[in-house]
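Removed from the display is one protein chain of the complex; every other protein chain stays in position.
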Amino acid sequence: MLDKLKMTRRTFIKVAGGTTAAAAAAPRLLSAMEQDLGGKDFSPVDLKERQAIPVNCHVCNIQDGAIAYVENGRVVKLEGNPEHVSTRGRLCAKGNAGMWYSYDPDRILYPLKRVGARGEGKWKRITWDEALNEVAGKIKEVLDKGEPNEIMLKYGRNRSGGAIDRFMRTLGSNTIVNHTSVCESSKKIGMEPTWGPDIETPDFANTKYVLNFGSNILEAAYFHNPLSQRIAEGRVDNNMKIVTFDVRLSNTAGFSDEWIPVFPGTDGAVALAMGHVILREDLQDSEFIENWTNVSVKELKEHYKQYTPEWAEKLSGVPAAAIERIAREFAQTKPATLFTYRGPCKHLYGSYNEKACMMLPIMTGNVEKRGGYCLPRGMGWPQPQPEPAKPGKDSYLSHPPDYPLAAHKVSHLTPFFLADGKQKIKIYFTYQDNPVYTNPGSVAVWGKVMRDEKLLPYFVSMSSHMGEETALADIILPDCPYLERWEPESMPNSLWPWLGIRQPVHAYLGESRENRIILRDIIHKVDPDGSRGMKKFWNFKDGEDYMRQHFDNIPGLKEAGGMNWLKKHGVWPVYGKLDPKSGKVTDKTGREIKADYGLYKKELSDADMAGAVVDKNGTITKNGKAIGVKRGGRNYVGFPTGNRLINVRVEHWAEYGFNPMPTFKQVPWHKDIKDDDLILTTFKLNVHKQSRTAAVKWLAEIAHSNPAWMNPQTAKKIGVKTGDLIRVESKVGHMVTKAYVTEGIHPKVIAIATAFGHWEYGRLATLKLKEKPQWGGQDDPDLNNVWWDDKGVHPNAIIPVVADPIGGSQGWYDTVVKVTKAGPNDKYGDVQGDWQKHYEAYKETIRYAYTGDLHRKMHPEMASWAGPESLKGKAPGGGH
Amino acid sequence: MLKGLAIDVSRVEPVEAPESAEETRQLLEARAGLYRLLAGVFVEEPGREFLEALRRPEALASLAEAGVSFDADFLEPGLDQLIDALSTEFTTLFAASGGFPPVESVRLTGRYQQDPLFTVREDYRRAGFKALKGRFAVFEDQLGMELLFIAEMLESCARALDCGDRSEYNRLTREVKRFWTLHLGKWVRGYCGLVQRATEHSFYREMAKFLEAFAGEEIALLKLRIEDTDQGREIVPKSEIQVLFNPDEPVCNACGENTDAQGGARA
Partner (left out) sequence: MSEELRTSSIETRGVAGKKRYAMVIDTRRCIGCMACQVACKAEYDTPLGVNRTWVPYKVVGTYPVVKKQFLPRLCNHCDDPPCVRACPVEATYKSDDGGFVLQRYERCIGCRACMASCPYNARFMLPASRTYTKITNVVDKCTFCFHRVAQGLVPACVQTCIGRARVFGDLNDPASEVSYLVARNATQVLRPEQGTKPHVFYIGADRNHTEFGRDIYRRPDVLEGDRAAFQRTRA
């Protein structure tokens, strides 16, 4: 029998009073009808619904999920994919303008062969057959000589999902060079030996405190759109505080609760001093340090004693009191996280700086916690079979012996290595790269080497647009922009792993073809009958077929429908529904989906443990390889490093005479910087990427020129105001540009944005349409409305090379310059760099390599190191 | 919109053949031939046979009569050399970055593969044609393709006359007019002017001149009134740029004490 409950109005009130919290937590299943956040689109003219094709954005490399809306066979609108867990239906300004690449009248649609001198701009259209025969003929010549390493390929943005590597392996060449050393490679090298992956994923949405060292995440950096969403959410919905250290008031610094200007390259010193304060005041997470790192708290405290806030103040200009205060705030607010980007790492000893920064979340135990400093979550996919083997013979250019720790290569030194005859190159392929514009020295260095037919006898560019580099090619094979390509994708741009697909929204325009088809056709010409053993690796009908070979057999995705699922949704898995009320991804009950944390604490299964050995430190080894760590009687998987721990001490670095512990080295030429000298730094704006967006009219309208930022104090000293011409002189050249006087910059810094001042890249980027009496003007009637006539000035020609002896990265922000009011003979837009002086700068920077004479001088603490000779015969090994 | 215009055009009285049927027929064939000739010039790089035929004295003489006079750069070099020079010039003008593709979408909307392409493709389909690939893939709204289409239509007209099918002849004539009104007429004349100014080779200069004159004649013959939307746009003098603010206005630090006035709403 059931007891009948007795209810009165009094009990109502009582019960309701006591259960307010519970009532608030109960799922709310009725809500106001809100407008949908996307997934559909209609023409504003005739209200017809447009066809939606999910793609992966690729204006930059954040890899947002997107939807292309197609009307009458052409893309008219791009939106974020609402089913994408990272992007959540939103795109940045660049992503919204991506369709301009496809229909650009300056796009290259046919194979072009150079007529006249390199860079003269005269071309002859040839058929694919002629083009492929020519390229294959050149390749065969090299192969028949038995020197496949003389075929070189350098790529900028490679999202081919392995096709580029497959091509070079097929040819048997190891000379494959990326662009990472002008990007963030020293950040990667700072992180990888320490905890495994090359990037962190801060849980911004759930954190209470953010330390941001030199990342401009709200404008650029990995992963601008998805992480910016979480930062806005964290700030407003979770009341987090964000503190940014930067030399310049970027949008991120301007958005932050505190902007702390630092002297360039000294972020590491500030981070070490914060570590000093945390350890001195015993605010560290001792349990985490003892269990999960390869040092003890005692060792760490001992090591950090030297890094006092007063020492850091002298170097960085950040008041010791501020360092102490922020250190305490960071250590005592839980959860807290940290993010860095190019600010700390793009210096001579950038790897040390990165390491110093990442120590903060490690020593406070914020690693892999909700709201903390998390490991990246990505997903892999299998390669089509069979796969070519890795070529045996190593190549100087891809592994320069002076930089054995630079696992992401030292691409920006390539022209000097070539000029020095370190390696002979017969054929140079380039793919989505533009070093003539983007690298240090730009046209003064790369322009010179690429025009030299002795150093680079044959130059093939696979490109959809006439960039500064492609303009110097011998033959251009027309690649297509991202909306016409098949490509697999995955990026750790939120705490939820995903696989995505880029699919063509329409057929290739003209005779352009996607890269993997071009590569396949080259191989088929080189090895038409399969006798060279190459053809079998290139066995696919088209891009879609190749993609199926990636995606049809992934567990989980296979059951969901494999490739067909991806074609329909663009991304897998779909974690939930985008809630129009909150803009967040929600599960079936309407609650926001939750991420998994504590990945390193995943326990090993019995099967994993079968045959494994546990040593006295708790390291679990199986078949000679560490597979986990035993702690408190449990077998954890640990971190993806050699010993499954966080390596605060990187033994491998010590072998080469580098300090294995967190340390800081000031850029030597910054030490006695003269009163009237400044440091030149460069930066990206939110509406542009490095070199490929200047021809997109909506983006160019928002930002088209790049006056040099300087502090009013500095401007007063040299007597200029905003708009005045200034002359910026470095040891390798000079430029003339306009000044922009702003309170938002360190007085010892001058900052010039990149992405402007193109001399190729079509008529809008170069503003040729404003030039008289040039022909070839305009097609888009809207270009009549172009109201600006300033295309900016590109600074790279006056920036010398600097290579981090550990990470191999370019020290973009180390250049000392003298800034004066422009003289009577200085013209706006003048840029001049001197090859000989750039070459001297290369000779200088190589002295810091572990083989160089300045290495020991910079490392007095490593006096007991046996010297480079002790490593003779040892195979160079990278970070991982 | 397309439909509406089509009806408008069809209201125009069909041309009554002024001369005898045979004369009309001859005229149709002559016109079709000229369309084919011009298509040969613009659809891709001129081939060996085409140039050989064009350089024959009788061809040159008849072209000269129409006022087309080539310079030495066309008349003198050996055939291989000429083919090479014209290929390069064709690429520079029409097929490489920085040129100005003879493609209607580009000329009228500034981008490849826009509305004109789809309407042209539809026109071809209705008339029972589909585009083939030549030496290179070519857009349906490329100049050469559009000229070839008219040539085909005129030849069909002639065949209709042969069969005595007057209504079919009238329908096809209307189609030709419609196509000129909606496509060629909008951009060809202005574009020819641009080619003449830009090219460094007398072949393209003269052929563009010829096409421009021919287009004028055709429009008159078809009794059409079409405004040239293209106008051979190239450089826009700054004074003609219509903007709502003055781009020459100095940036603010240079505008002195007046910032408050400037800061107010501008009516």
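Observations on the structure shown:
As written, the chain order gives the labels A and B, with residue 1 at the start of each chain.
We adopt the following convention: a contact is a pair of C-beta atoms (placed from the backbone, for glycine too) under 8 Å apart; a residue touches a chain by one contact, two chains touch by 3 or more.
Small disclaimer: the values here were computed from a predicted structure and weren't measured.
One of A:E559, A:D606, A:D672 or A:E743 touches the chain omitted from the figure, and that residue is A:E743.
Summary of contacts with the chain left out: across B:E89, B:D115 or B:D230, the touching residue is B:D115.
Within the set A:W123, A:Y155 or A:F255, the residue that contacts the chain not displayed is A:F255.
Annotation: of A:E83, A:D203, A:E219 or A:D267, A:E219 touches the absent chain (contact as defined above).
Chain A meets the missing chain through residues 31-38, 40-45, 47, 76-80, 89-97, 99, 218-219, 224-225, 228-229, 231-233, 235-236, 249, 251-255, 259-261, 580-583, 686-687, 697-699, 701-703, 711-713, 722, 740-745, 747, 780-787. Considering the complete assembly, chain B touches the hidden chain via residues 109-111, 114-115, 242-245, 249, 251-253, 259-260, 262-267.
Assume only the chains that are shown with their structure count from here on.
Between chain A and chain B the centroid-to-centroid distance comes to 46 Å (mean Cα coordinates, whole Å). Contacts from chain A toward chain B in the complex involve residues 72-74, 100, 102-110, 112, 115, 121-125, 127, 465-466, 506, 509-511, 721-723, 741, 762-763, 768-789. By the touch criterion given at the top, residues 45, 84, 87-88, 90-92, 95-101, 105-107, 109-115, 117-118, 135-137, 139, 194, 197-198, 233-236, 238, 240-243, 245, 247, 250-254 of chain B touch chain A in their complex.
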